[in-house]
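Structure first, commentary second.
Here the complex is missing one protein chain, while the rest keep their positions.
Chains: A, B, C and D, in written order; residue numbering restarts at 1 for each.
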Amino acid sequence: MRKFFSNLYTSINKEPWSYIVTFGLMLIGSALVYMVPRSLMAFLVLMLAPAALYFLKMNNRIKLFAGLLLAVVILPVLGVRNIFYLEVIFQICVFAALALGLNIVIGLAGLLDLGYVAFYAVGAYTWAFFGSKQMSLLYSVPGAAPANAPFFLENPDWFWFFIFLGIGLAALAGILLGLPVLRLRGDYLAIVTLGFGEVIRVLALNLDKPINITNGPQGITPIQRPNLSPDLLNAIRLVLEPLVGHSVTDAQFYNVFFYFLALIIIIVAVVVARRLEDSRIGRAWTAIREDETAAIAMGIPLVRMKLMAFAAGASFAGAMGVIYAANRTFVSPETFSFLQSIGVLTMVILGGLGSIPGVIVGAAVVVFLNIQVLQTFSLYLSSLRQSDAVIPIINFAWKNLSTQLDPAKYQKLIFGVILVIMMIFRPEGLIPAERRKRELVGEKEE
Amino acid sequence: MNRQGSVMKQLTSNPIYKFVLFPIGQILAFILGAGITLSVLVILLAYIFRGSVSNLDLVERTLAILPKVLIDGITIGFVYATIALGYTMVYGVLEFINFSHSEIFMVGGVVGVELLRYLETQGSLAGMNQYVVIALAILLGMVISGSLAVTVERVAYRPLRGAPRLVPLISAIGMSFFLQDAVRLILGLTTGEFNVILPKFGTFDDFQVFNFPGLAAPVQIQNKTILLVAVTVVMLVGLNYLVNGTKVGKAIRAVAQDRPTASLMGINVNLIISITFLIGGSLGGAAGVLFALKVTRLDPFVGFFPGLKAFTAAVLGGIGNLTGALLGGIVLGLLESFGASYLGIFTQGAFGAEYKDILAFAILIAILIFRPSGLLGQTVGQKA
Amino acid sequence: SSSGGGEAKLIKIATQSPLSGGQSLLGVDIKNGAQLALEQLSGPLTEMGFTVKLEPYDDQATPDVGVANAKAIVADPAILCGVGHLNSGVMIPSSEEYHVAGLAFVSPANTNPVVTTRGYAEVNRIVGRDDVQAPVAEAYAFNELGARSVYIIHDKTAYGQGVAEFFRGAAEKDGMNVMGFEGTEETANFDAIITPMLAANPDVVFFSGIYNQAGVFFKQARDAGYEGTFMGTDGMDASGLADLAGDALVKGGGMVYTSVAGPASAYPKAAKFAEDFKAKFGADPQPFAAQGYDAAAVCLKAIENAAKAAGNQVPTREAVRDAIRALTLEGITGTISFDSIGDLPKAKYFIIKVNATSGAEWGKNEIVAELEFASPGMGE
Amino acid sequence: MGKILEVENVHSYYGHIHALKGISLYVEEGEIVSLIGANGAGKSTTLRTISGLLHPRHGTIKLDGKDITHLEPHLVVAAGVGHVPEGRGIFPKLTVRENLEMGAFTIDDPAKNAARMEQVFELFPRLRERIDQYGGTLSGGEQQMLAIGRGLMQHPRILMLDEPSMGLAPVLVELIFDIIQKLNKEGVTILLIEQNAQMALSIAHRGYVLQTGAIVLTDSAEKLKKNEMVKKTYLGIE
Partner (left out) sequence: MSLLKTTDVIKRFGGLTAVNKMNFVLEEGQIASIIGPNGAGKTTFFNTLTGIYKPEEGAIEFNGHSLVGLRPDQVAERGIARTFQNIRLFGSMTVIENILVGMHTQLKQRGTDALFRTKAFHKEEAEAEAKARELMDYVGLKNVGNELARNLPYGGQRRIEIARALAANPTLILLDEPTAGMNPNETEEAIKLFRRIRDEKGITVLLIEHDMRVVMNISERISVMDYGEKIAEGTPAQIRSNQRVIEAYLGREAAAAQA
């Protein structure tokens, strides 16, 4: 089995096959999605295209071109045709950015952080507070907000500034958390970060009194979005609408806009992570992860390096938090639960601890599983139940399936099983870090 | 000096002292210490704030609920402690956070309650001796949870030996999701819903009333609280003996520290790990039944928060140390209870019980700053 | 933006509620309620030649999943109407998508005012609002029970806290002594809350939340020696409450709760619903199951009306949306119609006294007061 | 006297690294056999494969003619094979006494164990001084003593020692070699790895020379000592 795949891989990983396969996938995938926009298979075929782009050997210029084509033209067009795909990709971007940040903390510096979404919350609530009417509701009971309260910031373009502020505040939160606890090792750190994550969530939930800062469990809404220039939009419409096949509203433009924004953050995150990793700082992190005593004896200041890892990791989450708040126009404490932290951790490890492409793929897989594959699967089963379908051999009518066995209710169960199986068969992650790969190849090098 | 030393040595090597008196003494000392410290603190605060806030009876109100607050804290502390024992057991050997322990605990509770419900439908519950009944329930919970834990280890952790540390953690999380929904599925198929409600039986809900001279109101302690404390202490003593006084215990510790070398000593590593999970799991099962007795309602998701708290307690006490797990639980319980009861009173409702977790975590951090390996944990530094 | 057509004559109704995780207890029954409605009430549409299907989505009680699902729902042109959500925190961001797509949703459970005060034509609800329900309960406590002191506890959800805040506002207006106001996410051990509550010894304890949390609380509080009256919201309207709390509900000052739907005696239809539900799903309906049923009924009726208007063709979403607002329907939870922002113009509120000490006796509860209130509209 | 241990054509791997490329050797009852070879030749890997810490991909290992190739280490130990591993393998959080007791884990004879422990303390008085100290805090040499002492506690029929003299003071190196000879006289078969090939070959009966995972030479110790290649490469004699 494994052999078959590796043979297949080697045989298509050379010209001209690599080009044919990649562009073929792009073309066929796009066409399929264009024609049957609700088919999961079609979308999966399309999603194979970026994978092929990443794995197959091709001229770098052409790779870049194909990547741009896919990200800037194909996905937005298809995404506007079926807004759901854009949402899937947006969420993948959001979580990929979070996973990249967490990967710095865990994968590079080896600090197990179980409360990572706290930093995401810091970013999100920063913009939620200033970009909403909350400032004028400080003294009103949550839920009883007067509808005519003004926005605090007249110009929503402050948003751009707040992306940076979010980065700064999240990094600061990282340092504040780090200062007292970095002396702790391993799981002690894990439990304290877990606690910190809970503290931030509990604060979000409870800081509606004595002064109403977060509006408590009600959450803050509405939150402003930055202005999009109407002239620009009209210009784009001219090209886009014929491609999409129907008129494009401003709201749909916002979806595209946030998709691009998230994409930019991802690109920045990848570049930052790559560059830090390949520098004195990255090496120091790895050294700390491997052996603290030896690292400190080499002159590496432990505390400063760890704080830096916390701050760098946190800042991605901060930026994404701001964008998330604007995208949803609503934040509430539910988004920042412990399970979210666990979810991001799962993405990192599933994808491949320490591996940048790995954690992105990890994010994609988990998001995909959660909001598409399992959902689609259970919808399919539930439509079977409503139909007259019968399982042939045992002659069992789907209709008679006990409602307790309703598959829609057992997504978490399936997800759990998938996690266990993945870990057993691919403990090094979907795309293992170079480091681990090298370890496996071992003697072949040099 | 020398003679004294040898007397001490004799004393400390006496098993009764080592496994019964010493840990119980430690627990008592900590309960008293933490209880008195916190009590003094709130009384002081009450006096300080007496004038500054509008309600004048602050001191009286503080004192009136103090005994109850202490008992509440100790009770919930012991609940955390029972769960924490199981965590610590497994952590001690595999050095990984067995996330699914919350679910193993939950399963124990559900099974125990289902037994009681079964007895109730058979009509035999009322007629039986309540202690026999609860012992049966605990036993069943232990058997089921223990075997479940062993199975989970076999299926989800053993194939991952030697993988990086975080990999079994994710597997454990997966297992945890799986178990939650699997229990829901089974409950759903059999009873149609997933609330599991403890039938009323025996006198566990009744109070023992203690009158202390000098106290305005008598101190009331529920029978089930007394049972909970007693069972937990027995569990601790037994466990302490098992780990520190028997050959199996020594093998467990050896496996924990160095698996290959342990196997070179003739220890069957797989067997020892299974035994550890069996013990940890059955402790979880017993904890589950006791928890059910205390709170009267369970569902498949009920394990999560107590599990989290218990793990915190284990860390606070010095993870891997059994008595430490218990102390951690008690300290955490007391902190929570004091926080929840007094924050509202002192801040005039500006901050209430919902901040108890923040308070508890703040103090956890403070304790860890001064004792980076927990209350009773020792640092045995590897030499440079 | 989207028009009907697509597959010939296929019409879908979506539901969104938590089907997995800790809140699935309620979420699943919203879906089940809707499913039952579909089976019982889709007759007219089938006769017109349509196939009607239910698309149940699991929002996992998280906004992210809810919004993603919302986008999947609006992207499916066959879906003409939706039922959901359980959590206001999920409903609010998700409904931004429904609003953009012109897809009508009927909420069976969201009592947070913001859900409708944004004024979206697509968003409707068939339950009362926190800012009404709470004053009703308070008035009863103050006037009928003669309570002069109250301890308020809520479950830290948008729903529970919302009601609690409004209750407090009303109580303070009346000069009641609010001796405590606590939110808690605890579901098992309430010692830490009960102790100060007992010390304060209020006339009434008002708990706004869901029964499976409240039931445990009531039992523990009674056991600990509280003698006053418990009060609660429509989240208590489930036989499970009596299973959990047992005689704690009738001892001392007993327990009363407010509800937007009366018990069987108030609505003959409701009794039949409970029977049918139990027959089909093997368990008593949870709170909001009946609302799920009615929400789906609203969808079906509106689609039927719109389809007729369109000459037996699959109607547009916009037509369905407008049909909902034009509709009046006898549901099992009362007469349903909508005002300009999607609220019930007049909601009926019942005060129900619990006489049951076990789930089986839930029918013994009696209505002690029946009040009607107008929706407060867009704001203060 | 028969062959107590037979290793036939064994191939072992670490992941993809082919560490043993067809090793065959045997040890007769009552012998001292020495393995010598440069760093990374595969000496330690050979011992690990015999004791079951590493399972070979090909080949067989026999003890007293019985196949033990796929046995788990604890069963190999039970069959009478003792292994004092490279890197000492001290349990860091067990005391010196407990570490020694671990050596006798499979032997249920308190009196005999106590006597053995006494012998160990006589050999290494330093260990008695440190009896209640945690293994992890011992000095390097003390740990080495402890590891050897623990090996003695095991009462093995065949004892495999991996560089026992490493990190020991010169006096102790002499002592170790004395101990090995004494044990051997008591009937214990010895398989010995030593960098100090000079001394190893002077007490051994036979020896094997390993190079990059394969045996390149085997002979009696006497002859090996005189072999030109051995002299040049392993004894440091030009």
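Note that in this section a contact is a pair of C-beta atoms (placed from the backbone, for glycine too) under 8 Å apart; a residue touches a chain by one contact, two chains touch by 3 or more.
These figures come from a predicted structure and were not determined experimentally.
**Student:** Sort through D:65, D:170 or D:187 and give me the one touching the missing partner chain.
**Tutor:** D:170
**Student:** Based on the whole complex, identify which of D:195, D:211 or D:227 touches the chain you can't see.
**Tutor:** Hidden-chain contact among the options goes to D:195.
**Student:** Suppose we count only contacts with the excluded chain; which residues of chain A make the list?
**Tutor:** Counting over the whole complex, chain A touches the hidden chain at residues 272, 275-276, 278-284, 286-287, 290-291, 293-302, 308, 435-436, 438-439, 442-443, 445-446.
**Student:** State which residues belonging to chain D touch the missing partner chain.
**Tutor:** 17, 36, 38-41, 87, 126, 130, 133, 137-142, 144-145, 163, 166-174, 195, 197-198, 233-236
Keep in mind that, in the parts below, only the chains that are shown with their structure count from here on.
**Student:** Measuring centre to centre, with centres taken as mean CA positions, what chain is farthest from chain C?
**Tutor:** Greatest centre separation from chain C goes to chain D.
**Student:** For chain A and chain B, what's the span in angstrom between their mean Cα positions?
**Tutor:** 36
**Student:** If you average the CA atoms of chain A and of chain D, how far apart do the two points sit, in angstrom?
**Tutor:** Centres of chain A and chain D (C-alpha means) sit 53 Å apart.
**Student:** What is the distance, in whole Å, between the centres of chain B and chain D, each centre taken as the mean of its C-alpha atoms?
**Tutor:** About 45 Å, centre to centre.
**Student:** Listing for chain B: what residues touch at least two other chains?
**Tutor:** 181, 184, 192, 354, 382
**Student:** In chain A, what residues contact two or more other chains?
**Tutor:** Counting only residues that touch two or more other chains, chain A contributes 205-206, 402, 404, 409-410, 412-413.
**Student:** Please give the residue numbers of chain C that touch chain B in the complex, ascending.
**Tutor:** 20-22, 24-25, 156, 180-189, 191-193, 195-196, 198-199, 212, 215-216, 219-220, 223, 240, 243-244, 246, 281-284
**Student:** Would you pull the chain B residues touching chain D in the complex into a rising list?
**Tutor:** Touching chain D: residues 247, 250-251, 253-254, 257-258, 260-270, 380-383 of chain B.
**Student:** Mind pulling up the chain D residues that touch chain B in the complex?
**Tutor:** 51-53, 72-74, 77-78, 83, 85, 89-94, 98, 101-103, 105-106, 134, 136-139, 150, 154
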